[in-house]
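Omission of a single protein chain aside, the complex is shown with its protein chains in their original locations.
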Amino acid sequence: MSTGNPFAEGTEDIARKRLIGRAFVAICFASTLVGIVALVALIADVLVESWGWVTWEFLTYPPSQVIENFLPGGRGAGIYPALVGSIFLIALTAVFTVFLGVGAAVYLEEYASENRLTSFIEANIANLAGVPSIVYGLLGLAIFVRSVQLGSSLIAGALTLTLLILPIVIVSTQEALRSVPDSQRQAAYGVGATQWQVIRDVVLPRALPGIMTGTILSLSRAIGETAPILMVGAATSLFVAPDGLTAPFSAMPMMIFEWASRPDPEFQHVAAAGIVVLLTILLLMNAVAILIRNRYDPRS
Amino acid sequence: MSDDDPMNITAGSSGSIDDRKNAAIRYVFFSCAFVTVLTTLGIILVLVQGSIEFFQHVSIVEYLTETEWSPVISPHSYGVLPLVWGTLVITIGSALIAIPVGTATAIYLSEYADPQVRKTVKPTLEILAGIPTIVYGFFALSFITPLIQRFYPETGTFNAAAGAIVVGIMIIPMVSSLSEDAMSAVPDDLRNAAYGLGATKFEVSTSVVVPASLSGVIASYILALSRAIGETMAVTLAAGMHPQITVDPLEPIQTMTAYMVQIGISDVSVGSIGYQSLFAVGLTLFVMTLSMNLLSLWIKSRYREEYQ
Partner (left out) sequence: MNTNGGGPRTVSKPKVSDDETSSAVAGDERRSGSRVVDPVIESRDLDVYYGDDQALHGIDMDIPERQVTALIGPSGCGKSTFLRSINRMNDLIDIARVEGDLRFHGKNVYDDDVDPVALRRKIGMVFQKPNPFPKSIYDNVAYGLRVQGKDVDVDEQVHTALERAALLDEVEDQLDSSGLDLSGGQQQRLCIARAIAPDPEVILMDEPASALDPVATSKIEDLVEELAESYTVVIVTHNMQQAARISDKTAVFLTGGHLVEFDDTNKIFENPESDRVEDYITGKFG
């Protein structure tokens, strides 16, 4: 009597469910692969299309309407003004965002009391992060370019990008500030420091790696943005790098857009070459951010 | 606004602190935070003001009901519906890709994958969200559309399908990462309870974990959709600049954002109806994404399950 399997009942049902389960896992796994395959395809596509087009000349020459100029042995043509324009643009954006972003985060984390105004500001920041970037472009166009009459200038582009990434920088800086233990603040207050001294001498130095990581990652988003600077009026046919804050400017994503929209299929290779340069800079920025995080992460 | 003052305070002895200076520092920081409020106000003001100018020339009824959009080239027509349609096609098309793929990815990573695999795959997928959207536009033109043309040779260079596909790929990580976060937050107690009742792993995943994390999962969908609505460069390059209401995904279309790009790169003069239409379309877009974002926040707070 004891040899029977008391678990025989319902085994068919379980076997059927296990089969469905296996199919389900297979589908889930395949779905995971979809994203990875798409990423690989995208990178491979860019690399293949750009193969042989990323040259020293490409980095150091202004663009040209004539495809032959981009080719080896041609007169030389490339992304130089846009590359320099992007670097200037990001440097300027960095200055504005660090000042505004850290200032706003310090206010919200260290000064603000928990009242309606504070929660309104925080909710507002969360909402701003969801506003499409092209809408920021309209804001920049109407305010900085027209009303303030900065024109389609480097500084108008930088201010627009600043407003765009400000919500992300504030949130990441708040997180960095929050990670500073309260005991550190208490210790500084205990020796008679003022609130500003505590923030300057204790909180900010401790939070600095986190602030830098978050800011660099936000800037790496800004450098790839096209729509806002397009609305502000970034140029596509500049042959010189910007030489002042109010000078007209070009930027890499804008150049890539211009090249990719050309009907001439050869220009697809030029666009791909521009993407390689853009992605390389993005990669470098991310690497620096991760390096800082790993180096100074208090958890490691 | 001078930030020299705070530096001077501590230069001397800390015994002689000027309260007014401390208040000034506080004020500087507050101003920084207030910039975000000004940004919102600025956006609303700019969009509303431009729209008011636009609607002095165009009736709101025509704007919302006409099915032709041609504000710059005569015969003029100011019906926004083709642009809204274009945006909806891209949004729905990309959702059809990103929601199933992203959800299944989240379930795989949260419930089935080895922790080491999850730690590698999740950030890898998030790279997709970090790639500039202009790159997706290029990818659509140089890879996706030629791929479609292999099966449907009559497909043109610009088509809605390619746009929906690249936007779908772009927002996969929004769905997968945020949903995975929600699923991982489901306590193991609930999984054990289901196993204890004789549930298979498949049932634990689908009838316990997914329902328990539903609010977070749906919030991720809405955020992803909102992102798709506002997506600009990829759809401009992939789907074209041809405003029309069509159900054929292989036809070119124009989204609201692509129209704004079209005006942005053209020589439309300030004060012209084309310039003003930018703000009317921008306001329409802003209202759509804002309501999606608010909806997502509301769902999250309304249905946040309280686990002890």
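Note that the chains are named A and B in the order they appear, and that numbering of residues resets to 1 at the start of each chain.
In this text, a contact is a pair of C-beta atoms (placed from the backbone, for glycine too) under 8 Å apart; a residue touches a chain by one contact, two chains touch by 3 or more.
A quick note: this is a predicted structure, and the numbers were derived from the prediction, not measured.
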Hidden-chain contact residue, picked from the options B:190, B:241 or B:297: B:190
Which residue of B:208, B:233 or B:250 touches the chain not shown here: B:208
Sole residue of B:199, B:218 or B:241 that reaches the chain not shown, by the stated touch rule: B:199
Missing-chain contacts mapped onto chain B: 187, 189-190, 192-200, 203, 207-208, 211-212, 305-308
Residues of chain A (touch criterion as defined above) contacting the omitted chain: 1-7, 9-11, 13-14, 17-18
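Everything that follows uses one rule, which is that only the chains that are shown with their structure count from here on.
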Rounded Å distance, chain A centre to chain B centre (Cα mean): 15
Residue ranges of chain A touching chain B (in the complex, touch as defined): 14, 17-18, 20-21, 24-25, 27-32, 34-36, 38-39, 41-42, 45-46, 49, 99-104, 106-108, 110-112, 120-121, 124-128, 130-139, 141-143, 146, 163, 166-167, 170, 192-197, 200-201, 220-221, 223-227, 230-231, 233, 236, 253, 256-257, 260-261, 268, 271-272, 275, 278-279, 282, 286
Touching residues (chain side chain B, partner chain A) in the complex: 6, 9-10, 14, 17, 22, 25-26, 28-37, 39-40, 42-43, 46-47, 49-50, 100-105, 107-109, 112-113, 121, 124-125, 127-128, 130-139, 141-143, 169, 172-173, 176, 200-203, 205-206, 223, 226, 229-233, 236-237, 257, 260-261, 264-265, 270, 278-279, 282, 285-286, 289-290, 292-294, 297
